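Every protein chain but one is kept in place in this view of the complex.
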């Protein structure tokens, strides 16, 4: 797996640079960029992982929680810079949907094909359910409803207020998980497992160097990727919404997809669920509000106002996940339900 | 009970035929048709039951899952043929509401008057909760929201796509329940109970004959029933919506109502809940999408687009049932909540 990603970077990055300089056709560039970003993302993931182990569980948790969705953040910042507000909101929606329905769905489905019943920590699942309802229903639906009767300026003020509250609550959630209630809700079995010494793949400085270089490369490719959206949309008959919700989200989350599924097939459902739902919460409670605040630096600022189809699909996905994860168990059919929901939503955004 | 139904068929069917030929008043015919269909439905139910026992649990489960709502399907097909799209959607809504609120409500209430606390399989309840959220919130709400920004043609494409996904997931649910996970979530007590040899009421050929004849008779009466809707609506001051949601749904589901309540009073809550929620899922995941596909054969095709009041009431009913059934227990008061919700919704559709 790692060798394949090495190859992809070794080929993709030079091609990206050459192609950009010589103005190859947008559709070809689009594919090269996407593949390169996916491969680079795997390096960022491994570097973050190594740093987390070196830094110990608390700082490590913080690192994971900050860099876990760095790729999406970088792509989104370049889209913001181009004023593509609706693409950014669509890609946030796509991350939420992709993680909750596609990543978790594939994990449950493929894991369930191998194991009849798989279980995960029920306390974490319920803790996450509360946060999902908060982030998506309280913090996303309410501004959209209120914005209908608010001026644009007031909507922006409301968005900033919600953004700050979301980031504070996200930090509080980390504090809760890593400091005040660390291990409180772990079962005996788990706490034994977590005693195993983890060995970092790379040393501290190598990890920092890899993380830095990969981030720079992702930034370079992302900036160019964003410029291809318009022509690619025309070529394939895709709307900006579809590119944001489905394509950007899959590219931005490919690393999570791979690791969650690998964990599920190894019957480590705790980790698989943590990746899928944890990543959703990171996007909704950290990346999204951060982008609202960052957008203030650009000419066009981004309010936290999704479209109705985006909200309805996110709310459906959240309710589905809350009900399905509520018993702390999964099987192939629960994965099937999530995947079916993803297909329906994908068709919807394609037609829109 | 069976004798009463025999009497009703013996009187109702000839009266239906004579009344139709001599063009009796619509309101009288409407009542005769309704009673006859209810009585015939009990024959279809008994024949399906007998066939299921003969055929063994797997094919039997499939038979039950296919013929369980045959009456509603037949009435709906004749309404489709007449182009009464809104009556069909209303009767699907009514089936969902009737099963979730009226059937389950009466079962919980009457069962609860006799037994202080009744319990049912919590795994099944949670499995069903996931499907209810999927079918009603993902598969019904999303097309309605997206249809607001789609052309009629694209809405129909979306409806067909959702319909196919729903039917595939419904079949997967049967495969899960009858093949891969049969008995996996059963308690010890239940698996002993289910070892009891069940004796079919009728032999294979008698059951097939009864099923065939009853189906033909239901089809004949249903076709005529559909023609009375307009005049009956005018006579009683009922809207088409009210006829569909309340009247057709009660007639089409009368058999389920009776058996669920009988099971509840015998403290077999597993069966009662299975009838109520299983029947809801069958309507939402099999009958509804099948009707979308069948409608393509008729001049006016039916998109899976309910009205807002239909969706809001179905979503409310689903959320109520998910929360109430979540603990695997029931009592008279939980039945009371469901019935109160049904009354409120009934008044609403009456006034609409």
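The chains carry the letters A and B, assigned in the order they are written, with residues numbered from 1 in each.
As a convention for this text, a residue touches a chain if its C-beta (ideal position, glycine included) is under 8 Å from a C-beta of that chain, and two chains touch if they have at least 3 such contacts.
None of the values given here were measured: they were computed from a predicted structure.
Across B:119, B:149 or B:326, the single residue that touches the chain missing here is B:326. Listed residues A:98, A:143 or A:335: the one in touch with the omitted chain is A:143. Per the touch definition above, the residue from A:172, A:235 or A:297 contacting the chain not shown is A:172. In the full complex, chain A contacts the hidden chain through residues 123, 126-127, 129-131, 133-134, 137-139, 141-143, 145-146, 148-150, 154, 157-158, 161-162, 165-166, 168-169, 172-173, 176, 180-181, 184, 322, 326. Where chain B meets the chain that is not shown, the touching residues are 116-117, 308-309, 312-313, 316, 319-320, 323-324, 326-327, 331-334, 336-337, 340-341, 343-345, 347-348, 351-352.
What we mean here is this: only the chains that are shown with their structure count from here on.
Look at where the CA atoms of chain A average out and do the same for chain B: the two points lie 40 Å apart.
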